[in-house]
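Take a look at chain A:
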Amino acid sequence: MRSTRLAAVGATLAGALVLTACGGGSSGSAAGGDCRVKIGSVFSTTGAAAAFGIDGQNSIDMAVKDINAKGFTVAGKQCTFELKSADMASNPDNMARNAQDLITGFGAHYLIGGDMSPAIPPMVTAAERTGNVMALSVTTSMQNYVKPDKPFFKLSASDDKMVNNGYIPAVTKALPGIKRIAMLMNNDDTGRALADSYVPAFAQNGVEVTQKIFFDPASTDFAAVVNQIPRGSVDGIFIGYNGDGRAAAIMDAALDAGLTKNFITRGISALPGQQRADKIDNYAWLVLGADPAFPGTDKVKDFIARYAAEYKLDPAKVTWFPFTHYDYITMLAQAMEKAGTTDDVDKVAAALRGASYDGVVQVSFDPSGANTSPMGAGILSPTGGKVVTFGIS
Partner candidate 1 sequence: MTQAQNGAVVSSPAVPVDPEPLLDVDDVSCVLGGVRALSEVTMHIAPGELVGIIGPNGAGKTTLFNVVTGFVPATTGEVRWNGVPLRGGKAHRVARSGLVRTFQNVGGFAGLTVGENLELATRGRDPEAIDRVETMLHLADMRARPVEDCSLATRKLVGIAMALVRTPRLLLLDEPLAGLDDTDRDRVTSLIEQVHDSGVTVCMVEHDIGRTLRLADRMVVLDAGRLVAAGTPAELARDDVLARNYLSS
Partner candidate 2 sequence: MNVRGTSMRSKRTRQWGGVLVVGVVLFVLAAFVPENRVLLLNAFLAYGALVVGLDLLVGDLRMMPAGHAAFFGAGGYATVLLYQKAGLPLPVAGALAVLIVAALAALIGLPAVGRSSGFSFAIITFAFGELLIQLIANVPGFFGGSSGLTIDWGVGSDMPFDFSVYRYFSLWLVGVLVVVMLVVVAVRNSHLGLRMKAVRADENGTRGLGFNPTTYKAIAFVLASMLAGLVGVFWAPMNGFISPDTLGVNQSILLLGMLIIGGVGRITGALVGVVLLVTLPAMFDVDPVLRTVLVGLLLAIVALLQPAGIVGGLAKLWTRLRRPKTPPPADGPVDAALEPAGAGR
(Lines give C-alpha, C1' and ligand atoms only; values in the text may rest on other atoms or scores of the structure.)
Protein backbone atom coordinates (compact mmCIF):
# COMPACT_ATOMS: atom_id res chain seq x y z
CA MET A 1 0.00 0.00 0.00
CA ARG A 2 2.74 2.38 0.93
CA SER A 3 4.56 1.64 -2.29
CA THR A 4 1.42 2.32 -4.30
CA ARG A 5 0.87 5.64 -2.63
CA LEU A 6 4.45 6.66 -3.15
CA ALA A 7 4.23 5.51 -6.73
CA ALA A 8 1.18 7.70 -7.21
CA VAL A 9 2.95 10.75 -6.01
CA GLY A 10 6.07 9.81 -7.92
CA ALA A 11 4.15 9.29 -11.14
CA THR A 12 2.41 12.61 -10.83
CA LEU A 13 5.65 14.42 -10.12
CA ALA A 14 7.38 12.70 -12.99
CA GLY A 15 4.45 13.53 -15.26
CA ALA A 16 4.64 17.12 -14.10
CA LEU A 17 8.32 17.33 -14.91
CA VAL A 18 7.83 15.81 -18.33
CA LEU A 19 4.98 18.17 -19.09
CA THR A 20 6.92 21.23 -18.06
CA ALA A 21 10.14 20.15 -19.71
CA CYS A 22 8.54 19.38 -23.04
CA GLY A 23 6.52 22.54 -22.84
CA GLY A 24 9.64 24.57 -22.40
CA GLY A 25 11.22 22.88 -25.36
CA SER A 26 8.58 23.49 -27.94
CA SER A 27 7.34 26.90 -26.92
CA GLY A 28 10.45 28.79 -27.82
CA SER A 29 10.72 27.70 -31.44
CA ALA A 30 10.10 31.10 -32.99
CA ALA A 31 13.73 31.97 -32.67
CA GLY A 32 15.88 33.09 -35.58
CA GLY A 33 15.84 36.27 -37.62
CA ASP A 34 13.33 35.28 -40.31
CA CYS A 35 9.63 35.14 -39.78
CA ARG A 36 7.70 31.92 -39.74
CA VAL A 37 3.96 32.21 -39.99
CA LYS A 38 2.14 29.39 -38.29
CA ILE A 39 -0.96 28.06 -40.01
CA GLY A 40 -3.15 25.36 -38.55
CA SER A 41 -5.41 23.29 -40.74
CA VAL A 42 -8.25 21.12 -39.47
CA PHE A 43 -9.89 18.75 -41.91
CA SER A 44 -11.56 15.36 -41.68
CA THR A 45 -9.03 13.03 -43.20
CA THR A 46 -10.99 10.09 -41.81
CA GLY A 47 -14.70 9.42 -41.44
CA ALA A 48 -17.69 10.39 -43.52
CA ALA A 49 -16.35 13.75 -44.70
CA ALA A 50 -12.91 12.43 -45.59
CA ALA A 51 -13.38 12.59 -49.36
CA PHE A 52 -13.18 16.39 -49.17
CA GLY A 53 -11.06 16.63 -46.05
CA ILE A 54 -8.09 14.80 -47.53
CA ASP A 55 -8.11 17.11 -50.54
CA GLY A 56 -8.37 20.15 -48.30
CA GLN A 57 -5.42 19.16 -46.18
CA ASN A 58 -3.26 18.11 -49.14
CA SER A 59 -3.91 21.23 -51.19
CA ILE A 60 -2.98 23.50 -48.32
CA ASP A 61 0.12 21.46 -47.72
CA MET A 62 1.02 21.85 -51.38
CA ALA A 63 0.38 25.59 -51.33
CA VAL A 64 2.59 26.01 -48.27
CA LYS A 65 5.41 24.05 -49.92
CA ASP A 66 5.10 26.04 -53.15
CA ILE A 67 5.09 29.38 -51.36
CA ASN A 68 7.94 28.41 -49.06
CA ALA A 69 10.07 27.48 -52.07
CA LYS A 70 10.18 31.17 -52.94
CA GLY A 71 9.22 32.76 -49.68
CA PHE A 72 7.32 36.02 -49.31
CA THR A 73 8.40 39.35 -47.95
CA VAL A 74 6.65 41.10 -45.12
CA ALA A 75 7.99 44.40 -43.86
CA GLY A 76 11.38 43.62 -45.30
CA LYS A 77 11.61 40.16 -43.78
CA GLN A 78 11.71 36.93 -45.74
CA CYS A 79 8.80 34.82 -44.49
CA THR A 80 7.74 31.21 -44.75
CA PHE A 81 4.72 29.30 -43.57
CA GLU A 82 4.81 26.57 -40.98
CA LEU A 83 1.81 24.27 -41.30
CA LYS A 84 0.38 21.92 -38.74
CA SER A 85 -2.55 19.74 -39.73
CA ALA A 86 -5.08 18.08 -37.46
CA ASP A 87 -7.67 15.43 -38.30
CA MET A 88 -11.12 16.18 -36.94
CA ALA A 89 -12.27 12.76 -38.07
CA SER A 90 -15.69 13.93 -39.31
CA ASN A 91 -16.65 14.71 -35.74
CA PRO A 92 -17.28 18.34 -34.77
CA ASP A 93 -16.49 17.44 -31.19
CA ASN A 94 -12.84 17.17 -32.18
CA MET A 95 -12.79 20.65 -33.66
CA ALA A 96 -12.84 22.41 -30.28
CA ARG A 97 -9.80 20.46 -29.15
CA ASN A 98 -8.00 20.69 -32.51
CA ALA A 99 -8.52 24.43 -32.83
CA GLN A 100 -7.54 25.17 -29.24
CA ASP A 101 -4.48 23.02 -29.58
CA LEU A 102 -3.38 24.66 -32.81
CA ILE A 103 -3.87 28.11 -31.28
CA THR A 104 -2.44 27.67 -27.80
CA GLY A 105 -0.23 24.63 -28.32
CA PHE A 106 1.19 25.27 -31.79
CA GLY A 107 0.76 29.03 -31.68
CA ALA A 108 -1.09 29.51 -34.94
CA HIS A 109 -2.72 32.84 -35.71
CA TYR A 110 -4.38 31.41 -38.82
CA LEU A 111 -6.81 28.50 -38.84
CA ILE A 112 -8.21 27.02 -42.00
CA GLY A 113 -10.60 24.13 -42.50
CA GLY A 114 -13.59 22.74 -40.67
CA ASP A 115 -15.31 20.69 -43.30
CA MET A 116 -18.61 20.22 -41.45
CA SER A 117 -21.05 22.94 -40.49
CA PRO A 118 -21.22 22.09 -36.77
CA ALA A 119 -17.43 22.40 -36.55
CA ILE A 120 -17.43 26.13 -37.23
CA PRO A 121 -18.87 27.50 -33.95
CA PRO A 122 -16.21 25.78 -31.81
CA MET A 123 -13.52 26.86 -34.27
CA VAL A 124 -14.60 30.50 -34.11
CA THR A 125 -15.08 30.39 -30.33
CA ALA A 126 -11.54 29.10 -29.87
CA ALA A 127 -10.24 31.87 -32.14
CA GLU A 128 -12.18 34.56 -30.29
CA ARG A 129 -11.19 33.38 -26.83
CA THR A 130 -7.51 33.75 -27.50
CA GLY A 131 -8.02 36.69 -29.84
CA ASN A 132 -5.87 37.76 -32.76
CA VAL A 133 -6.68 34.54 -34.61
CA MET A 134 -8.08 34.35 -38.12
CA ALA A 135 -10.41 31.55 -39.19
CA LEU A 136 -11.13 30.61 -42.78
CA SER A 137 -13.56 27.96 -43.89
CA VAL A 138 -15.54 26.91 -46.91
CA THR A 139 -18.37 25.60 -44.73
CA THR A 140 -21.95 26.91 -44.87
CA SER A 141 -22.20 27.94 -41.23
CA MET A 142 -19.10 30.14 -41.52
CA GLN A 143 -21.42 32.66 -43.14
CA ASN A 144 -22.86 33.50 -39.69
CA TYR A 145 -19.50 34.81 -38.52
CA VAL A 146 -18.44 36.89 -41.51
CA LYS A 147 -18.48 40.51 -40.33
CA PRO A 148 -16.57 43.55 -41.52
CA ASP A 149 -14.74 43.85 -38.21
CA LYS A 150 -14.00 40.19 -37.53
CA PRO A 151 -11.13 38.15 -38.98
CA PHE A 152 -13.42 35.35 -40.17
CA PHE A 153 -13.80 34.48 -43.82
CA LYS A 154 -15.97 32.12 -45.77
CA LEU A 155 -13.99 30.62 -48.63
CA SER A 156 -16.97 30.40 -50.96
CA ALA A 157 -19.93 32.64 -51.59
CA SER A 158 -22.88 32.48 -49.23
CA ASP A 159 -25.42 29.77 -49.92
CA ASP A 160 -27.91 32.45 -50.67
CA LYS A 161 -25.79 33.83 -53.51
CA MET A 162 -24.18 30.69 -54.83
CA VAL A 163 -27.01 28.22 -54.52
CA ASN A 164 -30.23 30.19 -54.58
CA ASN A 165 -29.13 32.76 -57.14
CA GLY A 166 -26.45 30.87 -59.02
CA TYR A 167 -26.56 27.14 -58.85
CA ILE A 168 -30.29 26.50 -58.80
CA PRO A 169 -30.99 28.74 -61.81
CA ALA A 170 -28.07 27.22 -63.69
CA VAL A 171 -29.13 23.64 -62.99
CA THR A 172 -32.81 24.18 -63.70
CA LYS A 173 -31.87 25.77 -66.97
CA ALA A 174 -29.50 22.96 -67.91
CA LEU A 175 -32.01 20.24 -66.91
CA PRO A 176 -35.36 21.59 -68.12
CA GLY A 177 -37.02 18.18 -67.85
CA ILE A 178 -36.92 18.17 -64.05
CA LYS A 179 -40.04 19.86 -62.70
CA ARG A 180 -40.83 18.11 -59.44
CA ILE A 181 -38.24 17.05 -56.92
CA ALA A 182 -38.03 15.53 -53.47
CA MET A 183 -35.47 17.07 -51.14
CA LEU A 184 -33.45 14.80 -48.83
CA MET A 185 -31.54 16.54 -46.06
CA ASN A 186 -29.74 15.61 -42.87
CA ASN A 187 -31.98 15.91 -39.85
CA ASP A 188 -29.95 18.71 -38.30
CA ASP A 189 -29.97 22.49 -38.02
CA THR A 190 -28.04 23.08 -41.22
CA GLY A 191 -30.19 20.66 -43.19
CA ARG A 192 -33.43 22.26 -42.03
CA ALA A 193 -32.17 25.81 -42.56
CA LEU A 194 -30.90 25.07 -46.06
CA ALA A 195 -34.10 23.28 -47.04
CA ASP A 196 -36.14 26.31 -46.04
CA SER A 197 -34.18 28.58 -48.33
CA TYR A 198 -33.85 26.19 -51.28
CA VAL A 199 -37.55 25.40 -51.63
CA PRO A 200 -38.54 28.95 -52.69
CA ALA A 201 -35.42 29.20 -54.86
CA PHE A 202 -36.47 26.11 -56.78
CA ALA A 203 -40.02 27.44 -56.99
CA GLN A 204 -38.79 30.68 -58.58
CA ASN A 205 -37.16 28.61 -61.28
CA GLY A 206 -40.26 26.59 -61.94
CA VAL A 207 -39.37 23.49 -59.96
CA GLU A 208 -41.74 22.22 -57.32
CA VAL A 209 -40.35 20.58 -54.20
CA THR A 210 -43.03 17.99 -53.52
CA GLN A 211 -41.53 16.59 -50.36
CA LYS A 212 -38.83 17.39 -47.80
CA ILE A 213 -37.40 14.41 -45.93
CA PHE A 214 -35.01 14.85 -43.05
CA PHE A 215 -33.19 11.59 -42.40
CA ASP A 216 -31.15 10.30 -39.48
CA PRO A 217 -27.55 11.28 -40.32
CA ALA A 218 -26.40 7.95 -38.88
CA SER A 219 -28.40 5.97 -41.47
CA THR A 220 -26.55 3.75 -43.88
CA ASP A 221 -29.46 2.06 -45.66
CA PHE A 222 -31.81 4.52 -47.31
CA ALA A 223 -34.31 2.10 -48.83
CA ALA A 224 -36.94 2.87 -46.19
CA VAL A 225 -36.28 6.60 -46.43
CA VAL A 226 -36.58 6.69 -50.20
CA ASN A 227 -39.68 4.56 -49.86
CA GLN A 228 -41.44 7.64 -48.47
CA ILE A 229 -41.46 9.22 -51.89
CA PRO A 230 -44.55 8.08 -53.80
CA ARG A 231 -43.67 6.47 -57.11
CA GLY A 232 -44.14 8.74 -60.06
CA SER A 233 -44.51 11.83 -57.87
CA VAL A 234 -41.08 13.23 -58.74
CA ASP A 235 -38.70 13.37 -61.64
CA GLY A 236 -35.62 14.14 -59.62
CA ILE A 237 -34.11 14.02 -56.13
CA PHE A 238 -32.17 16.79 -54.43
CA ILE A 239 -29.52 15.57 -52.02
CA GLY A 240 -28.49 18.06 -49.34
CA TYR A 241 -24.87 18.04 -48.29
CA ASN A 242 -22.16 16.33 -46.36
CA GLY A 243 -20.57 13.19 -47.57
CA ASP A 244 -20.23 11.48 -50.91
CA GLY A 245 -20.83 8.14 -49.25
CA ARG A 246 -24.28 9.08 -48.03
CA ALA A 247 -25.18 10.59 -51.39
CA ALA A 248 -24.08 7.36 -53.08
CA ALA A 249 -26.20 5.28 -50.72
CA ILE A 250 -29.26 7.49 -51.31
CA MET A 251 -28.78 7.27 -55.09
CA ASP A 252 -28.46 3.49 -54.95
CA ALA A 253 -31.63 3.21 -52.89
CA ALA A 254 -33.54 5.47 -55.28
CA LEU A 255 -32.25 3.62 -58.34
CA ASP A 256 -33.08 0.26 -56.71
CA ALA A 257 -36.60 1.40 -56.04
CA GLY A 258 -36.90 2.65 -59.64
CA LEU A 259 -37.90 6.11 -58.41
CA THR A 260 -35.90 8.38 -60.64
CA LYS A 261 -32.63 8.58 -62.49
CA ASN A 262 -32.08 12.33 -61.98
CA PHE A 263 -30.10 13.69 -59.07
CA ILE A 264 -29.23 17.24 -58.08
CA THR A 265 -26.70 17.56 -55.30
CA ARG A 266 -25.07 20.28 -53.28
CA GLY A 267 -21.87 19.87 -51.31
CA ILE A 268 -21.20 16.54 -53.01
CA SER A 269 -18.46 15.83 -55.55
CA ALA A 270 -18.87 14.54 -59.08
CA LEU A 271 -17.79 11.05 -58.07
CA PRO A 272 -21.10 9.46 -56.98
CA GLY A 273 -22.58 10.46 -60.33
CA GLN A 274 -19.58 9.45 -62.41
CA GLN A 275 -19.43 6.04 -60.72
CA ARG A 276 -23.09 5.42 -61.63
CA ALA A 277 -22.94 7.08 -65.03
CA ASP A 278 -24.45 4.08 -66.83
CA LYS A 279 -27.40 3.83 -64.45
CA ILE A 280 -28.46 7.45 -64.18
CA ASP A 281 -29.76 10.06 -66.57
CA ASN A 282 -28.72 13.38 -65.09
CA TYR A 283 -26.49 14.37 -62.20
CA ALA A 284 -25.72 17.90 -61.07
CA TRP A 285 -23.21 19.08 -58.52
CA LEU A 286 -22.01 22.40 -57.18
CA VAL A 287 -18.41 23.29 -57.98
CA LEU A 288 -15.99 25.71 -56.34
CA GLY A 289 -13.68 27.21 -58.95
CA ALA A 290 -13.18 24.21 -61.19
CA ASP A 291 -13.78 20.49 -61.29
CA PRO A 292 -11.08 17.93 -61.99
CA ALA A 293 -13.54 15.91 -64.04
CA PHE A 294 -13.98 18.72 -66.55
CA PRO A 295 -10.97 21.00 -66.32
CA GLY A 296 -11.73 24.17 -68.27
CA THR A 297 -8.22 25.58 -68.49
CA ASP A 298 -4.70 24.28 -68.85
CA LYS A 299 -3.83 25.75 -65.47
CA VAL A 300 -6.44 23.51 -63.89
CA LYS A 301 -5.27 20.49 -65.88
CA ASP A 302 -1.64 21.02 -64.91
CA PHE A 303 -2.56 21.58 -61.29
CA ILE A 304 -4.54 18.36 -61.10
CA ALA A 305 -1.72 16.37 -62.68
CA ARG A 306 0.86 17.84 -60.31
CA TYR A 307 -1.43 17.47 -57.27
CA ALA A 308 -2.34 13.87 -57.99
CA ALA A 309 1.31 12.96 -58.55
CA GLU A 310 2.49 14.75 -55.42
CA TYR A 311 0.01 12.99 -53.14
CA LYS A 312 -0.16 9.72 -55.07
CA LEU A 313 -3.87 10.04 -55.76
CA ASP A 314 -5.98 8.75 -58.60
CA PRO A 315 -6.74 11.96 -60.60
CA ALA A 316 -10.20 10.53 -61.30
CA LYS A 317 -10.97 10.55 -57.57
CA VAL A 318 -9.98 14.11 -56.78
CA THR A 319 -12.83 16.42 -55.68
CA TRP A 320 -13.33 20.11 -56.50
CA PHE A 321 -11.87 21.03 -53.13
CA PRO A 322 -8.14 21.57 -53.88
CA PHE A 323 -8.19 24.50 -56.32
CA THR A 324 -9.64 27.24 -54.16
CA HIS A 325 -7.95 26.04 -50.98
CA TYR A 326 -4.62 26.16 -52.76
CA ASP A 327 -5.28 29.66 -54.02
CA TYR A 328 -6.46 31.09 -50.71
CA ILE A 329 -3.11 30.32 -49.09
CA THR A 330 -1.30 32.36 -51.72
CA MET A 331 -3.88 35.09 -51.30
CA LEU A 332 -3.24 35.04 -47.55
CA ALA A 333 0.50 35.48 -48.11
CA GLN A 334 -0.20 38.41 -50.42
CA ALA A 335 -2.47 39.99 -47.82
CA MET A 336 0.34 39.75 -45.26
CA GLU A 337 2.73 41.40 -47.67
CA LYS A 338 0.20 44.15 -48.25
CA ALA A 339 -0.57 44.60 -44.55
CA GLY A 340 3.10 44.59 -43.66
CA THR A 341 2.52 42.29 -40.73
CA THR A 342 2.14 38.58 -40.07
CA ASP A 343 0.91 38.63 -36.51
CA ASP A 344 -1.55 41.51 -36.46
CA VAL A 345 -4.47 39.50 -37.69
CA ASP A 346 -6.88 42.42 -37.95
CA LYS A 347 -4.58 44.21 -40.38
CA VAL A 348 -4.19 41.07 -42.46
CA ALA A 349 -7.97 40.68 -42.44
CA ALA A 350 -8.36 44.24 -43.64
CA ALA A 351 -5.96 43.51 -46.47
CA LEU A 352 -7.95 40.43 -47.46
CA ARG A 353 -11.18 42.40 -47.79
CA GLY A 354 -11.60 43.57 -51.33
CA ALA A 355 -8.67 41.47 -52.50
CA SER A 356 -8.75 39.08 -55.41
CA TYR A 357 -6.31 36.57 -56.74
CA ASP A 358 -6.05 34.90 -60.07
CA GLY A 359 -4.42 31.60 -59.30
CA VAL A 360 -5.35 28.16 -60.52
CA VAL A 361 -8.88 29.55 -60.40
CA GLN A 362 -10.25 32.93 -59.40
CA VAL A 363 -10.85 33.84 -55.77
CA SER A 364 -12.02 37.18 -54.39
CA PHE A 365 -13.62 38.99 -51.46
CA ASP A 366 -15.65 42.19 -51.73
CA PRO A 367 -14.74 45.15 -49.49
CA SER A 368 -17.10 43.92 -46.75
CA GLY A 369 -15.35 40.56 -46.66
CA ALA A 370 -18.09 38.66 -48.45
CA ASN A 371 -16.84 36.06 -50.87
CA THR A 372 -17.36 36.79 -54.54
CA SER A 373 -15.42 33.94 -56.15
CA PRO A 374 -17.09 32.50 -59.24
CA MET A 375 -18.82 29.17 -58.85
CA GLY A 376 -19.84 26.43 -61.18
CA ALA A 377 -22.53 23.89 -61.77
CA GLY A 378 -21.36 20.49 -62.96
CA ILE A 379 -23.83 18.62 -65.11
CA LEU A 380 -23.63 14.99 -66.16
CA SER A 381 -26.19 14.07 -68.75
CA PRO A 382 -26.63 11.31 -71.34
CA THR A 383 -24.87 13.54 -73.83
CA GLY A 384 -21.77 13.93 -71.66
CA GLY A 385 -20.64 16.30 -68.95
CA LYS A 386 -19.78 19.95 -68.52
CA VAL A 387 -19.20 22.63 -65.93
CA VAL A 388 -21.16 25.85 -66.24
CA THR A 389 -19.47 28.65 -64.31
CA PHE A 390 -21.31 31.66 -63.00
CA GLY A 391 -20.06 34.78 -61.33
CA ILE A 392 -21.10 36.00 -57.91
CA SER A 393 -21.63 39.63 -57.14
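Basis for inclusion: all candidates are chains of the complex that A comes from, given by their letters.
The definition used in the following text is that a residue touches a chain if its C-beta (ideal position, glycine included) is under 8 Å from a C-beta of that chain, and two chains touch if they have at least 3 such contacts; residues count from 1.
Quick caveat: nothing in here was measured; it's all calculated off a predicted structure.
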Given options 1 or 2, the chain of this complex that touches chain A: 2
For the chain A and candidate 2 complex, residues of the former touching the latter: 1-5, 7-9, 11-13, 15-16, 18-20, 22-24, 26-27, 46, 87, 89, 91-93, 95-97, 100-101, 104-107, 117-118, 121-122, 125-126, 128-130, 141, 186-190, 192, 217
